[in-house]
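One chain of protein is taken out of this complex; the other chains stay put.
Now for chain A:
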Amino acid sequence: MSPQAVGTAARRAWRGVCWYLRELSGEARWDDYLQHCARHGHEPVSRREFERRRADEAERNPISRCC
């Protein structure tokens, strides 16, 4: 494998890890929302407001943690 190929593979792997962590932690939901708004021509709410609504939702739907 050439150094460039290794570099490309490493960059791809790093991007993959970042993508996964952002998705898993729910951080990427904001990006999805912005995209959604752009596609439908909505005016997005502020990030603060957005996260508040997500928190309110979590308040109503507790996710059980197992033993």
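Simple rule for what comes next: contacts are C-beta pairs under 8 Å (C-beta built on N, C-alpha and C of every residue); 3 or more make two chains touch, one makes a residue touch a chain; residues count from 1.
Here, contacts and distances are computed from a predicted model.
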Of the listed "Iron complex transport system substrate-binding protein", "Carbon starvation protein", "ABC transporter permease" or "Tryptophan-rich sensory protein", the name UniProt assigns to the chain that isn't shown is "Carbon starvation protein"
Against the chain that's been left off, what residues of chain A make contact? List them. 20-27, 29-30, 32-33, 35-37, 39, 42, 44-45, 47-55, 57-67
